[in-house]
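Presented below is the structure to which this report refers.
Excluded from the complex is one protein chain; the other protein chains are retained at their positions.
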Amino acid sequence: MATDPELLSLKVDYKWNPMLPWPFQIRRVKHETEDTFTIELQPLGALEEFAYQPGQFNMLYVYGVGEIPISISGDPANPRVLVHTTRAVGTVTKAMDKMKRGDILGIRGPYGTPWPIDQANGSDVVFVAGGIGLAPLRPALYEVVAHRELYGKVVLLYGTRTPLDVLFRQELENWRARFDLEIYVTVDRAMTGWRGNVGVVTNLIPRAPFDPRNTMAFVCGPEIMMRFTAMELHKRGVDNEHIFVSMERNMKCAIGLCGHCQFGSVFVCKDGPVFRYSEIKEMLVKWEI
Amino acid sequence: MSRVHEREHPMEDLKNILAEHPFFSGLNEEYFALIVGCASNMRIDAGKIIHREGEEANHFYLIRSGKVTLQMMTPNKGPLIIETLTEGDILGWSWLVPPYTWHFDAKALDLTRMIALDGKCLRTKCENDHHLGYELLKRFADIMMKRLESTRLQLMDIYGDRP
Partner (left out) sequence: MVGIHLKTLIFERSELDHLVETLKRRDYKVIGPLLRGGAIVYDEITNTSSLPIGWTDERSNGKYRLKNRDDAVVFDWTVGPQSWKRFLFPPIQKIFATHKRPKGIDLPNTKKQPVQETVPAKYAFLGVRPCDLHAIAVQDKVFLGGPYRDPVYERKRSGNFIIAVNCRQAGGTCFCASMGTGPKATSGFDIALTEVLEGKRHYFIVEVGTELGGEVLKSLKCLKATDENLAALKEICEKTTQQMGRSLDTTNLKSILYQNSEHPRWESTASRCLTCANCTMVCPTCFCATIEDVTDLSGKQAERMRKWDSCFTLDFSYIHGGSVRASTKARYRQWVTHKLASWVDQFGTLGCVGCGRCITWCPVGIDITEEVRTIRENQS
């Protein structure tokens, strides 16, 4: 096998070396719940805007600590502010949680496939979020809400652990107040005082107001939740081709070169993280793939 | 007892409501007539208890509107909500299995309208006619399976720290 000579012509553009992080400054850190926080960043230096598509992620580098992938949770219509929401669970996110306004983070991105919102034109849109999975869906929600007239019914089904773990509370309230959005929140467990639903998010699917024959569903949450959600959506009559899920795997490089995020034959970092459910359905039930 | 059996709906209305519910779909005319004979309308005000743990379980309910919480009393944390049931859900299967006592408290969170089905009467009929018994059991098995699946997912604590 010979290598195409074209491959060997030197093309490195050092300014945009995909392995080097760009400095961003923290404008605000907001604690959403006991273990989740949102950071707002702005680019430094020559970069003024950071354009991305809903569903894409960045690699975030904390000086000397490490680098991790986190989905973008902001409004794509405002590329001057980069927003990430995450849980403080690992070394890097815990270090990030302690950072303050003015601190510098390194950012590489945006990477990965977006939610194919354009494919939802003219149909009902159902967002199903589980736990922190609401964060990667929020940019898509912003976009759909901003162009509300393009879609039929717009429904968000959001399941999380307890009432105290509900993310973006104020925003959910604002959306709930609109007549053109259907927002349903459910929790796994609650004490009295919680007037919302208790039960798993899949319980909301059979009666949610959408037309399954004309629906695009965007699902993000723990893998188990996404599997059961996709099954329930399919039972309701949504075509597997119209269901999209966002996968998580170990990522080190985010550009398809380090091999860590392989899931069967795909690289989650560059072929995903957003996949058509019908394309990965079989792999999702294979053990330890 | 805070429940009020409403009498304003004529039998014909009840029949239509039951017929439209997926729970009864495919049931033959004879059995369906029998079920309608055991049904009555109910209205529960918000905050009122429908039944308590340990009480005799003689009914099951088809929720028409409102929201019901299934809850359990804990000595140190107060009542813990296990699940909420809303429009279209079926509440209660303790009437079906001895010793016919409720295992959880059920409370109306909002004003709730339901159709109550007399389980005591149905139990006797099921004993005498196992075909009817099987028809009903199949339908309850489906509900139980779904509840068990949700419970398993809840137990996994998938949104927790160490799922």
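Per-chain residue numbering starts at 1, and chain names A and B are given in the order in which the chains are listed.
Methods note: a contact is a pair of C-beta atoms (placed from the backbone, for glycine too) under 8 Å apart; a residue touches a chain by one contact, two chains touch by 3 or more.
Just so we're clear, the structure is a prediction, and the values are computed from it rather than from any experiment.
Undergrad: Would you mind spotting which of A:Val29, A:Val89, A:Val145 or A:Met191 touches the chain that isn't drawn?
TA: A:Val89
Undergrad: Where the complex has a chain not shown, which of A:Ile104, A:Val145 or A:Met191 is the residue touching it?
TA: Missing-chain contact among the listed residues: A:Ile104.
Undergrad: Considering the whole complex, not just the chains shown, which residues of subunit A touch the missing one?
TA: Output for subunit A: 1-5, 7-8, 10-12, 14-15, 17-23, 25, 44-45, 61, 63-67, 89-90, 102-104, 106, 248-250, 252-253, 255-260, 262, 264-265, 267, 270, 286-289.
In this text, only the chains that are shown with their structure count from here on.
Undergrad: Distance between subunit A and subunit B based on Cα centroids, please, to the nearest Å.
TA: Here the centre of subunit B sits 38 Å away from the centre of subunit A.
Undergrad: Any idea which subunit B residues touch subunit A in the complex?
TA: 67, 69, 71, 77-84, 86-88, 109, 146, 149-150, 153-154, 156-161, 163
Undergrad: Using the touch rule from the top, collect the residues of subunit A that touch subunit B in their complex.
TA: Within the complex, subunit A contacts subunit B at residues 35, 89, 130-132, 159-161, 165, 186, 188-192, 194-200, 202-203, 206-207, 221-222, 224-225, 228.
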